[in-house]
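So that we are looking at the same thing, I have put the structure below in structure tokens.
One protein chain omitted, others in place.
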Amino acid sequence: MNMELSRRQFLAGSGAGLAGTTIAALGFGDVESAHAVSIRPFKLAQTKEARSTCPYCAVSCGMVIFSAQSKSAPGKMEIVHIEGDADHPVNRGTLCPKGSAALDYIRSETRVKYPMYRKPGANKFERVSWDFAMERIAKLMKDDRDQNFIEKNNDGTTVNRWTTMAFLSGSSCTNETGWLTWKVARGLGLLQLENQARI
Amino acid sequence: MFPPLPNPTTQPVPPKFGDKDLLRRSATSITPPEKRQTEVAKLIDVSKCIGCKACQTACLEWNDLREEVGVNTGVYENPHDLTPASWTLMRYAEYENPQTGNLEWLIRKDGCMHCEDPGCLKACPAPGAIVQYSNGIVDFQKENCIGCGYCVKGCPFNIPRISKVDNKAYKCSLCSDRVAVGQGPACQKACPTQAIVFGTKDEMKKWADKRIADLKSRGFANAGLYDPPGVKGTHVMYVLHHADKPQLYSGLPNNPAISPIVELWKGMTRYAGFAAIGAFAAISVLHRVVAGRSVVSADDERNAKMLADKNMMKEKTP
Partner (left out) sequence: MTNSWTDIKNADVVWIMGGNAAEAHPCGFKWVTEAKAERGAKLMVVDPRFTRSAAVADHYSPIRPGTDIAFLSGVVNYLLSNDKIHKEYVRNYTNAAYIVKEGYAFNEGLFSGYNEANRSYDRSSWEYEIGPDGFAVRDLTLENPRSVYQLMKQHFSVYTPETVERITGSPKDKFLKVADWVASTATGDRAMTIMYALGWTQHSHGAQNIRTAAMIQLLCGNIGVPGGGINALRGHSNVQGITDIGTLTASLPGYLAMPTDSEPTLESHLGKRTFKPLQANQTSYWQNYRKFYVSFLKGMYGEKATKENEFGYNWLPKLDVAYDCLRMFETMYQGKTNGLICQGFNPLMSIAHTKKSIAGLSKLKFLVSIDPIETDTARFWENHGEYNDVDPAKIQTEVFMLPCASFAEEEGSLTNSSRCVSWKWAAAEPYHESWRDADFLADLFLRIRKLYEKDGGKGIEPLMAVDWSYKDPLHPHAEEVLKELNGKALVDLKDGEGKVTRAAGQQLASFAEMRDDGSTDGVQWIYTGVFGPNGNLAQRRDNSDPSGMNVYGSWGFAWPANRRILYNRASADPDGKPWSEAKKYVFWDGAKWTGADIPDYVPTLPPSRGAGPFIMNPEGVSRLFARGMMAEGPFPVHYEPFEAPVANPLFPKIKGNPVARVFKGDMEVFGTAKEFPIVATTYRLVEHFHYWTKGVHANAVIQPEFFVEISEELAREKGITRGGWVRVWSNRGAVKGKAVVTKRLKPLKIDGKTVHTVGMPLNYGFIGEAKKASPINTLTPPVGDANSQTPEFKAFLVDIEPISGPVA
């Protein structure tokens, strides 16, 4: 492997490639009769695999996600390749054009990297800390809930609802996230709770 | 269902083929191995193809290719042609069948056919820039490529593309790196409907027979296999509903063959020819003439022909 690599590098050197191969063609290159073809090294060797599920449609295809030590964030794993899980009874290793490109979703240019905040009337987002964002959101929600929470309706029936707050729940979230969403939303008294089942 | 191959291993595996399995090497005379590896083939069944382009994104992802975001030009094809970064492309043809009155949407995955008699390799003047393994895979060796564009001219299917960035030729490798560890090409693995299957060429022909029988039972009397003899067969084959009219499928050639120019040129690329005219001179002339272009122009063709003729003259001269 190393021998081959060094030879390839040599051959790829400026001008040397032509010279070397022409020499070989002229019959002076017997020592180089092995031509050192370069089949790209298999890029999944030494990666770590995890079985996952495609995030897109409701076929929910099985995926194998390969990761390796990140070069940009030392100590973290970075996803390097995704392909279909051949063991999965539904997709049998196949993936559609979205699933096949799911790596580009993970590393999307428009991936949100940090909490961002836009002040009223501002024309840009600014980067904030999680703590700032969560504290502010909690405060905004509590203030509104205190103003608008209805404990009893006009008939005196206990209704415990907060109708000025809405939550749109993602249908690509896990069941566990779904339940925590339900619990938090209803725990706060939300009725404006919907997901993508209808749209 | 064609049995899916197991998921890839993450353990290092020595490649199943390499130097010792070279059948041909561009502009080089080599002794082919005594025993040929089992020939492989990719079978593309257009009658099962839904034109989803999973093959395109799987190819981009596996081969670390970054294509530009283009525009819509009023058709479903994107990009609009093969490029140095798009080694495969779905092509769509709307065909109103005069016999049945039915509309047929004929969708074909375009890309390298891995010809048994590879025109690109024969046309290539750069030693070792194109190789053919005994399993049938025709692979470009980027480090040896001089970007002359003769592979484009040599290809009866108009497949290779020259990069404007590094002036090298690019095309589908049949995922030689995957095949080398016992996997199928990335496009094949992704294909949702198994319109693409991969295996030995014999297996693929048998599989095609079954598909053709099914198509005939559904009224496609001319269903058949596309494995064109003009290039001594290919290692990418198609099942077509209208095998009598390949051109319906976005211009798939009816009878592809290597251009006669290339056949002449082929003589020149032999090392004897190089010795006679001086290889450095020939290559540098050629390189200057066509460098940076993805298509060989009529002028280039004339120049090449002149060179070829000159070469033949010399060969004839004692």
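Labels A and B are assigned to the chains in the order they are written; within every chain, residues are numbered from 1.
Note that a residue touches a chain if its C-beta (ideal position, glycine included) is under 8 Å from a C-beta of that chain, and two chains touch if they have at least 3 such contacts.
In this text the structure is predicted, and so the values were computed from the model without any measurement.
Please identify, in ascending order, the residues of subunit B that touch the omitted chain?
Answer for subunit B: residues 1, 47-54, 56-57, 60-61, 66-76, 78-79, 86, 94, 96, 102-105, 107, 192-195, 210-211, 214, 217-218 touch the chain left out.
Touching the hidden chain in the full complex, which residues of subunit A are there? Just list them.
Contacting residues on subunit A, toward the hidden partner: 48-62, 65-67, 76-79, 82, 84, 87-92, 94-102, 104-106, 108-123, 125, 130, 133-142, 144-146, 148-149, 151, 153, 155, 157-199.
Rule of thumb we're sticking to: only the chains that are shown with their structure count from here on.
If you average the CA atoms of subunit A and of subunit B, how many Å lie between those two points?
Using C-alpha averages as centres, the distance is 34 Å.
Spell out the part of subunit A that touches subunit B in their complex, as residue ranges.
8, 11-12, 17-18, 21-22, 24-27, 33-49, 64, 66, 81-87, 91-101, 103-104
Which residues of subunit B touch subunit A in the complex?
1, 4-13, 15, 17-20, 22, 25, 27-30, 52-54, 56-58, 60-62, 126-128, 131, 133, 139, 141-144, 146, 173, 176-178, 180-181, 186, 189-194, 271, 274-275, 279-280, 283
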